[in-house]
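Structure, as structure tokens:
All protein chains but one are shown in place.
This part shows subunit A:
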Amino acid sequence: MSVAELNGAAQTLQNASTLKSEERRESLTFLGLSMPAVLAILIVVFLPIFWLSSLSFYNAAGELSMENYARIFESALYRRTFVVTFQITIAVTVICVLLGYPLCYWLTKVPDRTAAILMVFVLVPFWTSVLVRTYAWLVLLQRNGVINSSLMKLGVIQEPLQLAHNLTGSIIGMVHIMLPFLVLPLYATMRGVDTDLVRAAVGLGSSPRGAFWRVFFPMSLPGLFAGIVLVFILSLGFFVTPALLGGGKVQMLAQRIESTITVYSNWGAASALGVVLLLLALAMIWLMNRVFGLDKLFMR
């Protein structure tokens, strides 16, 4: 495209129409090439979502009804599940930001070689199965686990801390799994920030702290926002980690969907929850877009 545009500027008016038709043909070619992917997405994403949503409007007897949605809003259990889901999601997102931002900033300060090696420590867990990492946390956090037994041997604590089988354990496990989703886009953005601008600010009399907050930080925001959205949306639908580290007491939306299917053998009730979860995720994206201006991230 850009080559075509550059050439176009240099061409005579006579050639412009030829170029235009070529451009059109080219875009058609690209459309044709992307058709398999577009079709695949239509078939494996949109069709099932459509089918799922339509199921949610049928009750167990197979009649059209809003029964499944009414239950979600009437029952104390479902309300509590939504509250817990959001509590965990917000906690995980905040902790990821608090841990991830300083980490990324530090990575931009160390020599490239060191940064590359340190990135491996972020990426290796990222490539490891969620289930494996969750079980690893169980081994670390449980009553006779590595952390408790070490602290007790050192005399730091007398009684083991309750780190697993509760909300704390679930959040620790989820933060570990979600952190790379924040670090990767944020680090990429920070690397792109022109550090000469920070130096210029200091040179013009700003304090280093002021230069960071007024020059570097605003320029790193697009990456931070992208990371926050990723972490938030992925956390909303978490299943394995709270199921294993929550001791059966921490029940997020995805777990509620699973138990709804196994107990009621009713796809409608579970579909309704799925639809609500999907709408919540979309609403969050819309809201974050309004607040953070995400669309600007993708238009350079």
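Just a few scattered comments:
Please note the rule applied: contacts are C-beta pairs under 8 Å (C-beta built on N, C-alpha and C of every residue); 3 or more make two chains touch, one makes a residue touch a chain; residues count from 1.
Following the convention adopted for this analysis, contacts and distances are computed from a predicted model.
Per the UniProt record, the absent chain's protein name among "Spermidine/putrescine-binding periplasmic protein", "Assimilatory nitrite reductase (NAD(P)H) large subunit", "Biopolymer transporter ExbD" or "Acyl carrier protein" is "Spermidine/putrescine-binding periplasmic protein". Of the options A:L19, A:L99, A:M119 or A:L167, the residue whose C-beta touches the omitted chain is A:L167. The residue touching the chain not shown here, chosen from A:C104, A:V183 or A:V250, is A:V250.
In the complete complex, the residue from A:N15, A:S54 or A:S75 that touches the missing chain is A:S75. Against the chain not shown here, subunit A presents residues 75-77, 80-81, 84, 142-144, 164-167, 243, 246-251, 256, 259, 263-265.
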